[in-house]
Structure formats: C-alpha cells, structure tokens
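Removed: one protein chain of the complex. Kept in place: all other protein chains.
Every chain is named by a letter (A, B, C, D and E) in the order it is written, and numbering of its residues begins at 1.
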C-alpha cells in the first residue's frame, strides 16, 4: 500500500527525521511519501500557527488523493485541519493525536501527554473532549524546555521528562504517556524502564493505524461530519 | 467605543446586510467598522471553508488591533479561527457562536440551533462541547433549504422554520432557538409568536456582549490558552 | 433603561456599597434602583440563609415588574431564588453568579471562584453543574478570612488572595478568577497585575449583561422552566 | 425509632393521605409524626411555590430536632429546602426525590419520573444532575392532567399513565418509573403489571431509607456542604 | 424476613467475621444465612479473582432463590457477578459497593473509598462511572498495607487510615469515607471522631438496604438489563 504522510509545518529537517522514523517501522509492502507543507509556519506551537498551516496542509491532502495514495497521515500532534482534510479526502486521513489517544485508551486506564509549554495545556484538554476521551485523559505534562534546549542538554532533558512522568504516575494515575512533542523518543526510554508505563510515539502509532485501515478497506464516513464541501468561489489573495 | 466586525467570508452583500443590522442596534456611542475578508471562500459551510477563511480573518484581527479598536467580533456562526484570533489580539474577540450559546443558556433550559444542512450537525455538537454547554444544547434544526431557496419561496421558508422549531419544542425541550444560518431573522418572527420560545440572532447578541466587555474593561486571559504565539518564520506561498 | 438591583440580604451598608459601585459603571442612559430585602438574614452564607432570604427577594422582583423596570439583577453570588424570580417576572432577571460564570467561560479556559469558607465549596460545584459549566470550572478558592478580618488586616487579605490565586493558576489551570465574596475588588488588583489572570466582579458583569439583554429586547423563555406559577392559596404565617 | 415526616405544603388532606400510606408500611417499632407546614402554599408546583414553602418547612425541621426525633423526611418530590434542612439538623434528613432516585438507580438501568405538567421537566433534569444521576435518568413523563381531573376520570388517568409509561419503556429504555406526582399509587398498578417495570412511590421509599439510616446510626456529614449555618441577625417581616 | 448473604470468596474466617457483624445489626425479625462460595479464590483482589469467583457466587444466588429467601447480598466490595446475579434472581440482589455508593451520595457531597493497593484504583473509578456517580466520587484512598500487616501493627494501621482520610478531606473535598477493604471498621473510629466525616461499612449498609427493599416488596426490573438469561447448553469442564 502507499501512504502519504504530511508534516503540516515547513521544516525540512523535521520532515527528514520523520521520514527516517517511519521508514524504519513501516511494513515491507508499504510505500511512504513523507513531505512537508509548501508554505506556512516553520513549526506549529499555537492556534495561530495551526490556522496559518491549514491551507497548505489541505493542498497536500488533495495531492495525496490525486496521486492515488491509499491513506493520508497528518503528522503534527494538534491534528491541524483534520476535519477539513477528511471532508476533501476519499481516502482515510489519520490524525496522529486522534489515533494515538484512542490507542492509549486501550492500553491503560488513563493517559497523559507531554507538551512543551503551558500555553498548550487547555488545547490538549479541549482535544481530549473533542475525541470524547476526557474521562481517560489524565493530564498534560509541561516540559518547559524547548527542542533546542533538549538537544543541547540531553541529560537535563531526560531528567525533566522522568520527573514529570513520575509525578503523573503518582498523582494523576497515568498508565500511558503520549509523546506530544516532536523528537522525544530518544529521551523517553528511561520513563518506560523506570516507571513501567507505556510510552507512545504518535507518528508511529498513526502509521500502523493507517495500515490497518487500508487493510480493512475503510475510510471515514462521508454522510455528514466529513461530507464533501460544496463547490464555491474562493477569492485568491492579491 | 469602536468595534471592528469581521465577516470571515468574502461576500460583500452579506457584509452590507450585516452592517445594516448592527448599525440599527448599536449604542449611540458605538462606532462600527464592518468588513469582510480580503480573500478566501465566498461563504463558509464546511470545515474546509473554515480552514481557507482563517488566514484572511486573522489579518483582519491584526488590523483591528493596529487601528486601535476596542473589540473584535467574528461574525460567522462557526467562529472560525476564534482561538487564534484571541492569541494575537490585545482587545477582546467575541465569536458569535460562543457568545450566543452562553447567553442562550441564561435564557432557557435548553437551546437549539438552526443549520442549513445535516453535514453541520456534528460540528455544532462538537462546538457545544467545546464551550462546555453540551448539557444545555438540545439539538440542531436542519432546514434543508438554501438561502437562495428561502429568498425565492419565503412562505415555504417560514413554514419550514416553524415546523422544525415546533418539533424541537415538543421533542427536545428547546426553550431558546439560535438562528445559526444567516438571513433568517425575518422568517423567525412566527416562531417567537406562535411557540413562545426566545429567538436569538447571533450577530446582534455578539455586538451587545462586545459592548458589555468594553464597558467592563475586560478581555480574554492571556496566560495560557490565548497566550501570544511565539514569533517565527512563516514561509510565503510561492 | 431602568434596572432594578436587589441585594437579597438585609444589610443596608452592603447595599449602599453596591449602589456606589454600580452607579460608577452604569451607562449614562441607565437608571438604577438598588435596594435590599425588607426582611430576612443580614448576610447570606449558607443554604439556610438562602432559604430564609428568598420570600423577601421575590417580593422585590414583583415590585420591579409592577414599577415598570426593564430588568432585575439578583446581587448575591449564590443567586438565591433565581429560578423562582424568572417564573414570576416578565422582565429579564440576571443572577450575578450565572451571568459571571458564562462570561468567565468566554474569557479563559477555566475559572475559579473565591469563597469565604470551605462550607460553600460543594455549593459552588453544584452551581457550576447547574449552569452546565462544570468542565470549565477549575476550583473554589477558600479564603478562610471573614469580611471583618479583611477590613482589619488589608495587607494580610491581599497576601491571602494572591496566595490562593497563585495556587489556582499553577495547579488548576485557572485563567479567570471570579470574586465570589463581596467587597474583594479592592484587594484583587495585585492578582491581576502579578498573575496576569482576568478578575471578574460579579455585580459589575451582571449589570452589563442586563444592559445588553434590555438593548436586545430579550428576556428568559416562559414556556417551561420559567413558566408563570399557577395561582393558588398561600397561607400566611400566624 | 421516631420519624418526623414533613409535608412541605399546607394541605391537611394530602397530609392525612400521606400519614395513612406511611402508617401502613412503617415497621412496628417505628413511631411516625406526619405534619404539614404551618404556613405557605397549599401545593408546590413551581420554583416559586418551593421558595415560599421553605421557611415554614425549616421550622418543622427544627421542631423535629428539638422534640428528639431520630430522622426527618421531606415529603414533597422537589425536595424543597433539602440542603438547608441538612445544615440545621443533627438527625438525618431524607428528601423523597433524592432517596428514590438513588434506589431507582439500583433497580434498573434507567428511570423515568412522572410529572403533572411540562413546566417541571427542566427542574427534574437539573435535580437528576444535582444528585449526580443524569446518566441513569431517562425522561420526565408529562401527564398533562391535574389531580382533580384524575380523581374525576380514573379510567382516563390510568390510560394516560399507561400510555406515557409504555412510550418511556419503548423509546427511553426506562426500567423503573418514579411516581413524581402525589396520589398516583392507585393508578399505577396497571403499569407494573402490563409493562413489567418497577414502580416506586417516593414517600414509601424515603421512609424505608430513613429507617435504614437510623438503624445504622448514620446522618449526613456536617463538615462542609451541610455544616451548621453561622448564627446571625434575621430581620422579621413587618 | 430471610436474607441470604454471599461472601463471594472461599475464606471461612472472613465469612464468620461477616456473620458476626451482620447478626449484631440485623433487625430482630430478620433471619440471616451467611455463606461463602464453595469454590474459587480465597480472597478477591483483582479482576482475575473476580472472574474466577463468579460461577460459584452465581450458584449461591440460585440456591437463595430456590430456598425461598427474600433477598440476596453480595458481600465483596467489587460486586462480582452483580448483573448476572440480578438476571438469574427473582428476589432483590444487593451489591455492597453499589448500595453503599448510593447511600454515600445522600450523606455528603463527595465520597472516597479505601483500597488496599493502587492496582484497584482504576477499577473503583470505573465502578463509580458504572453506577453513574462519577461526579460524587472524590478518590480512592490507597492504604498500601495488607490485612495481615494491619492485624500485626494496629497503631500503624490507624495512623495510616487517618493520614489518607485527612488528605482526602483537605485535598479532594471528601465528606464520606467508604471502607472498601474488609476488616477496617475497628480502625476507623478515629477517622470519624477526628475528622468529622461519615464512615460507612458496606456490608452493614447493604443489609439495611436489603431490609428496606424487602419491606417495600421491591426487586430489580426484569425487562431489559436484568432479564432472565435464555436457557442454553453449558459445556461442563472436563
């Protein structure tokens, strides 16, 4: 099968990293195309970034449909434009947050999600509610370290991740931790080993859910929430 | 006070109509600027339309801040880009859906919302949950008539609106009806008179909520959910 | 417009204070009458006090209707007799708790409410549920200081308010703080400045919501929850 | 044991009827005192009636405590002044709605409640939420017949009750029906026999719950929600 | 009346202890039979133990029906096989967890439940949701002491119980504590005296609820959730 993976930001290095990760775990018979958006913000860290990233992301979704792919993955944890993508797509669209939250709910009673800054905590809360999983969502784990800081000080990063995870297990009943920030996989092994929790990498989970949906011949329902949008005049930016 | 009203689509006629309505009910000391987006879809009827409308809508939000207005109103019932708008705004931003659902909850036990087609029913459901009002949201009332059809056959339109409203009152316990589709105000008088329910026009409600917030010197909290987005590289569309 | 403000307790000094606050922020074209109940408890700090305060409060609601006012405000944070008041009133009745909780939900993800003692914490919880806002209600902030103590030791009062607010921001995700105890406005400026949260004074918010409803020609629905009560024999106290 | 039963309205005939019913099912070692309020409305059919009934009801609660009874029952389905009664009482106070809803939740998946008019439907909804039982509450069954009409036309009354119950079973998944209107016991036998649902008479259920609590030496917790109200000045009605 | 009490595990000493407790508080006219399961696990501390205990428990339920008892009590706090027991029983079946959670909800705003180890915390959470009481369930109180340890070190046990209870009152708003572990009654007096919370012993509460149901002539509804299971071939273990 052929799966089209969209990194909704415009960072080529993050896209390369994502491609390597997914190539490593894809099935032998899965062919991947991993691309970023042609325009928009370099990273997505706010609702504003999401809004600016959505039009280019949706162009990629159209491209995946036109090029005959079997499924699309939106590889940004906020799932920007997920509903719109499902509307314009005849092939299944998998949002990495949506897919990972549902898999997490099967693997433990409560799950927590790492987040870089406290400004995204309310959004995570609202997304858990959107997916109907508020009773299984334990907490956001605020790292308060940028990706750059983590790269520069890996031991500090590991210690920080372990500290918030330990608190989540003890205080919030967390049994599964979702790595909601990019590039954490390497730092999280200690968490799994020391705390015994399950740790999920959202892009990996989404790839496997996409493969499963394609195997099953399934896509999202098109009769209401994801019905094709009506054709209409779109005024171009001057 | 000076209030900046954004019609997030690109329809000048709808914008003119909106301006007339709001000019009629604004306070004497309120000055309004009512504009539509400079680019994007001519109407907003899907998540896809919303996504395409958001960048231009956010440019208008910036403009309102730069021109020293006291508040912004997003005048499309789906509240496109509402969270992003609050992030980039130092003045209060009022979404007409959000404001009207909260006022509706004060005026009756349950409220229903008219919607043109059944494809928007799940979205309304999700938005009621987003605003935390799912226990007060009774139902979406699907009209299954386009604005054009309503204009052409006003008696049929009135009958249709009355029929769905009557069913909502009898079956869903609706006490307040929100006109979630543009241009219905004229057709809804019968509903109020014959059924005794309260009928809300969202743009009007939002204007009065905006005036109230300005009077109170309030805006949205900027410490987490609506914190200013970090500065970053935005790649332009080629 | 003419707005009738009822302080449901019998404290003339609190009523005078309330009148001064509201006169200061009312619109120029708004005329206020601010009165307390003719009989009942001097302050309202329990469900028992509420029950005793309700009959006299409802007499004031009737008076407001008879004297041709445009709206009624119930100015006690527990909104005593709010449903009953709406039943017997043909003009809108605004409860300060109800109105302020809804406005708070528009201004931030989660709100907290100050309360003088821990005995009112469950009631606040139940009221948030009654208004359908339990998913946006973060916590009650117990001050454990009486109004008298606050007056006597203003620096301690300020420090106490700041401490509970800081904890709410850090631990409960609070973005908006509602001053659920009378007379706190003066002490709360530090909270707004140091923590960046939005602070709401319920009586002020309610006045502006009332002005908005009158402008819009709205009142609560009278078809079910707030239908006029049937006429009947009321046996007088001997 | 000695149980003090308060009919919160002022109808002596309803009180006599209640006394007969309860005397018939009380345990041999239970002594009952069944009284109505000394003043207030003759029946309770609105929030307004509730508010007017509460002060006299609370006087009866004090009397029960002073006369050394072991428990108090509030025998009106809206449980007027229930929280206030628990605040001022050192003996357990059983509200017939609260007790019956909890027992109903043990006896079937979903319960419905009969109500005389549609104006009480929202209140029932809110009370189910107050008791935390909204997921088990199926519906209100509106009879649209007054007690007088039922007395005059018993066959019609039986048919009406059977019709709404049948619809509840088929449409709402009701397994238990609570007789939320007084004087229905006689008419409801057909419902039990023909539909197989469990039918609960709230006053009877409350009496048995009260006997159980007294046997167990239990009363409500007094540390927060039902803490004794502070002593204070209560201004008498002139 | 005659009540059949099933201890779903196979511990004779726990059964003897249970019999003594219940004989002490039963009504004079109540006759008790208190038995344990004939086969299955010696204690029930996991979902696995529950599953193994259910067939033998259900045999006891059949026996109670065949021997003409008036009610059955399942005396293990996880209520193993409760739904199945109600399906095969024509007499009321009272689960001690279900009954006690409902009574707790009447006696205070929030209740907590003691549990021996943290592995049962998610189950308690899910059971509170099953009974529809999640909004009133405050927390599980993990004792982290085995029954043997408690017997050996009674002073430590008391201190531990008091410590978790104190935290629950201060942090979770707990007003009622349910002793979810067997044999705690003796250690919990300090909790009631020092903290003022209500403490509930589930077996005692269940007995009184059973007596109440028998007095009322009630059993669970048999029309859907607890309908008699269809007759069918059951293959015996070889």
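Things worth noting here:
The definition used in the following text is that a residue touches a chain if its C-beta (ideal position, glycine included) is under 8 Å from a C-beta of that chain, and two chains touch if they have at least 3 such contacts.
None of the values given here were measured: they were computed from a predicted structure.
Considering the complete complex, the chain that is not shown touches A, B, D, E.
Interface note for the absent chain: among A:56, A:113, A:126 or A:205, the touching residue is A:205.
Of the listed positions E:41, E:95, E:108 or E:180, the one in contact with the omitted chain in the full complex is E:41. Chain E meets the missing chain through residues 10, 37-43, 45-52, 54-56, 58, 81, 83-84, 87-88, 118-119, 121-123, 126, 129-130, 224-225, 227, 229-230, 232-238. In the full complex, chain A makes contact with the omitted chain through residues 25, 27, 92, 94, 98-99, 102-103, 105-109, 131-136, 169, 173, 175-176, 195-198, 200, 204-205, 208-209, 211-213, 215-216, 218-226.
Annotation for chain B: contacts to the undisplayed chain at residues 121-122, 125-126, 129, 134.
Convention: only the chains that are shown with their structure count from here on.
If you take chain C and chain D together, the chains in touch with both are B, E.
Among the remaining chains, those touching chain B and also chain C are A, D. The central chain of the assembly on a C-alpha centroid basis is C. Taking the mean of the C-alpha atoms as each chain's centre, chain D and chain E sit 28 Å apart. Once the centre of each chain is set as its mean CA position, chain A and chain D turn out to be 52 Å apart.
For chain E, residues that reach two or more other chains under the stated contact definition are 109, 134-135, 173, 175. In terms of inter-chain touching, the protein chains here follow a pattern that is not a line, ring, star or complete graph. Across the assembly, chains come into contact as A-B, A-C, A-E, B-C, B-D, C-D, C-E, D-E.
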